[in-house]
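One protein chain omitted, others in place.
The letters A and B name the chains in turn, as written, and every chain counts its residues from 1.
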Amino acid sequence: MNRFVSMRIAGFAALALGFAVLPFAGLSDYWIYTVTIGFYYALLAASWSLLVGYVGRISFAQAAMSGLGGYASALGVIHLGLPVGLGLLAGVAIAGLVGFALGWLTLRLHGAYLGLTTIAFGEILRITVTAEHGITEGSLGLRVPALISGGSRFDYYYLFLVVTAACLVIMGLLLRSRVGLFFQSIREDEDGSASLGVNVTLWKCVAFAVSSAFAGLAGGLYAHFVQLITPSMMSLQEMGIVLAMAVIGGFHNILYAALGGMLLQVLLEMLREVEQWRLVVFGLVTILMLRFAPNGIFGTLIDAVASRRKRHD
Amino acid sequence: MTDQLTVRGLRKRFGGVVALNDIDLAVEAGELVGLIGPNGSGKTTLLNIVSGYYDADAGTIAYDGTPIAGLSPHRLARIGIGRSFQVTKVFRRLTVLENMLVSGLSDWNETRSVATERAMAVLDDLKLTRLAHEPAGNLSGGQAKLLEFARIMMLQPKLVLLDEPFGGVHPELKRFMYERIREWNANGVTIILISHDMGSIFGLCRRVVTLSYGDIICDGTPDETRADPAVLEAYLGDRHDAA
Partner (left out) sequence: MSLLAISEQAINGLIISSFYALTALGLAVIFGVLRIVNFAHGELYMLGGYAYYLAISALGLPPLFALLVAAVALFAVGAAIEWLLIRPIHTGRIDRPEEYAIMITFALSIFLLNLANSVFGPWPQRPEPLMRGRVEIGELIISGDRLAAAGAAIILMTGVILALRYTWAGKAVRAVSQDRTAAEIYGISVQRAGLIAFGVGAALAGLAGALIGPVFNVTPPMGVVPVIKAYIIVVLGGLGSVPGAIIGAVILGQVESFATILIPDPSRALAYKDAYGLLVLVAVLLLRPQGLFGRAERRA
């Protein structure tokens, strides 16, 4: 078991290192920008997989939470004069609180009823942001102050890399702790879990809060990087993309989901010419994954490697 | 000896059906009580109410003197009430050891290493050690029932409610469980045992409570229960032959 864990840490470190040196491998500004957005999706997909893959609570409100964090941060900076760092924190806090509330509201809901409620919730958030165009500029889009004034693409790249890696580490530590066990026991059997002393109500709410907080952070970073946000980042179409990313990567593991986010973002850019067909293919691949390889690309690959190693031992 | 569990005037209906009709029951610490009755008599309902999964329509429940009605299952587990389920609720995609750790670590005062040690000791006792790293979903039905026992033991409970632990278990494993239950009780754990396996019930329990259509129709020793005409009628209808 210990060998397995250290292999994972080594793998993660290798990935982080790889991304760290990538810009020096002759990546153009355009691709540096793309991979930076990839970090956004990686974080978002990972935060979704925490909730859906580990706790087993299906939510379609993730994109809305991301937007919530983004708008909260942007509006905090613009209207309340907060420094960007504090704005981001506000975004995280607000998304976390709203997430906790959503978790609490949906305590007794499961399956499709839960899914529907999260759709409704996310849509209400998006509609509110759009309707209050006096403050948010609605569909026209809100101009957002930069995170790093005068920052280059390099600067943002490394900031995003560090934050994403740190968040994955934090999520990983949480999931490896007893809380992670509680989360998974809730996914497996709520009644059984409660019978063993797990405060299912509390942990369901916390799970929603944590997942939403990370989504809010991602949204805030995105907002202050791209310097323009619109309510479309909170749409169900965006949610579909996040779902596709996590499923294709492997949504039962935050790292695989994150890699799925990065992979699909890069592919989306690489396949720019084919426009709409990219999403058609992603949709199809998502369906096939769900049907035939529910552990995602990375999940299935790693499982295959692991079982081959077992046979050799 | 003090009453550990006191149930008074417990009532529960589901729609038009009365599941429990003014139940009074007192169990002393250290007892091993069998709870029997034909299907639909209210045994599992009683268990579910005492362990916090259902709310009673009326009545009180006291545990060591403190009222516990309406407390959530996890609170009850924390104060020492454990239970098993008729259809096992093991965490299929977690390993056997992880199943145990959920139980052990729900007490925040316990560290992972201590919990792991305790867990392995319990698994040893139940002869499940070699399955420690096996996903619980791969266990056989009987092994899963043992795992449920093991998880409950990790809680170090004072009162344990077992719902049909022998259901679908093959005879040798049943013997093993039987001995474990007896040992558990000998170590001071109060046990209420629901089962249709009369042999085990009459062998293990010095006191048997019989439910029928939501009423307690007999509360006595196994011999008294066997001879009670109301019990025979409940199980067989009134076409029986008195022994």
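Methods note: a residue touches a chain if its C-beta (ideal position, glycine included) is under 8 Å from a C-beta of that chain, and two chains touch if they have at least 3 such contacts.
This is a predicted model, so every value here is computed, not measured.
Enquirer: Among the chains included here, which ones are touched by the excluded chain in the whole complex?
Expert: A
Enquirer: Among A:Leu236, A:Val266 or A:Leu301, which one touches the chain that has been omitted from the display?
Expert: Per the contact definition at the top, the residue touching the missing chain is A:Leu236.
Enquirer: With the missing chain put back, one of A:Leu86, A:Leu267 or A:Leu290 would touch it. Which one?
Expert: Looking across A:Leu86, A:Leu267 or A:Leu290, the contact with the absent chain belongs to A:Leu290.
Enquirer: Taking the full complex into account, find the residue in A:Val247, A:Leu263 or A:Ile302 that is in contact with the omitted chain.
Expert: Residue touching the chain left out of view: A:Val247.
Enquirer: Hey, which of A:Pro23, A:Gly56, A:Gly69 or A:Gly197 is the one touching the hidden chain?
Expert: With A:Pro23, A:Gly56, A:Gly69 or A:Gly197 as choices, the missing chain is touched by A:Gly56.
Enquirer: What does the interface between subunit A and the hidden chain look like in terms of residue numbers?
Expert: Touch set of subunit A with respect to the missing chain: 52, 56, 58, 60, 105, 108-117, 119-121, 123-124, 127-128, 130-133, 236-237, 240-241, 243-244, 247, 275-277, 279-280, 282-284, 286-287, 290-291, 294.
What we mean here is this: only the chains that are shown with their structure count from here on.
Enquirer: Counting in whole Å, what is the centre-to-centre distance of subunit A and subunit B, each centre being its mean C-alpha position?
Expert: Here subunit A and subunit B have centroids separated by 42 Å.
Enquirer: Residue numbers of subunit A touching subunit B in their complex, please.
Expert: Of all residues in subunit A, those touching subunit B are 1, 178, 181-182, 184-185, 187-189, 191-201.
Enquirer: Write out the stretch or stretches of subunit B touching subunit A in their complex.
Expert: 51-53, 72-74, 77-78, 82-83, 85, 89-94, 98-99, 101-103, 105-107, 112, 133, 151-152, 154-155
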